[in-house]
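Complex shown without one protein chain; remaining protein chains in place.
Moving on, here comes chain A:
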Amino acid sequence: MKAAVIVFPGSNCDRDLAVALRAAGFDVTMVWHKETGLPGGVDLVGLPGGFSFGDYLRCGAIAARSPIVGAVVDHAKKGGYVLGICNGFQILTESGLLPGALMRNRELKYICRTVPLIVKNADSPFTSGYRDRQAIDIPIAHHDGNYSADADTLARLSGEGRVAFTYAANPNGSRNDIAGILSENGRVLGMMPHPERAADPALGGTDGRALFTSLAQSFAEA
């Protein structure tokens, strides 16, 4: 089980993500954004949280055009797995791997606190360790997490079971309370909350751990 965590200038959750993946059994390589290819045999790519390129232009916009993200898009198009958290989710929408966009929070404030989420789809490789409708507590830390998409896209996401997580109490104005969505093939997950910050009792919570163990288990079964 091999994972690559991409590091952009301004990433600040890359090491936390690597720790959470290693704890779940992944062999993790850190990959700098200027690389043009992923290490051989990588099953999962992690796009970490942070403020890549200072959030200049739009959050994730410049990172989405960096050399390595071209390779990540190819990996996803070949059926590879990608997990984008927070800024990583923004990079996934900016690169077109996931639909919609993350806009400024409704109240225009940066929000940093632990919030309750509902697991809306417990059948994906990322969420199989949760129960359907399970309530979990995961930290959020973002200024631009207000998920926006047109009505057709929202209908398609919910009709196809591609809403992985919703907020139990919408903190940022996201359409349909969306906190995380899956790609059409279910192998790309983007989410604003930080499961890697709730993957060890020392961090104050362990509700995020099942996401990483679910992934590990789906690779072990494959």
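Basically, contacts are C-beta pairs under 8 Å (C-beta built on N, C-alpha and C of every residue); 3 or more make two chains touch, one makes a residue touch a chain; residues count from 1.
Definition applied: contacts and distances are computed from a predicted model.
Novice: Please identify the absent chain by the protein name in its UniProt record; candidates are "Phosphoribosylformylglycinamidine synthase subunit PurS", "Formate dehydrogenase", "Sulfurtransferase complex subunit TusD" or "Sugar ABC transporter ATP-binding protein".
Specialist: "Phosphoribosylformylglycinamidine synthase subunit PurS"
Novice: Out of A:G100, A:G129 or A:P171, point to the residue that touches the absent chain in the complete complex.
Specialist: Result: among the candidates, A:G100 touches the missing chain.
Novice: For the chain that's not shown, point to the residue among A:K2, A:R65 or A:R156 touching it.
Specialist: A:R65
Novice: Could you pull out which residues of chain A are in touch with the chain that's been left out?
Specialist: 57-58, 61-62, 65, 93-94, 99-101, 103-108, 146, 148-149, 173
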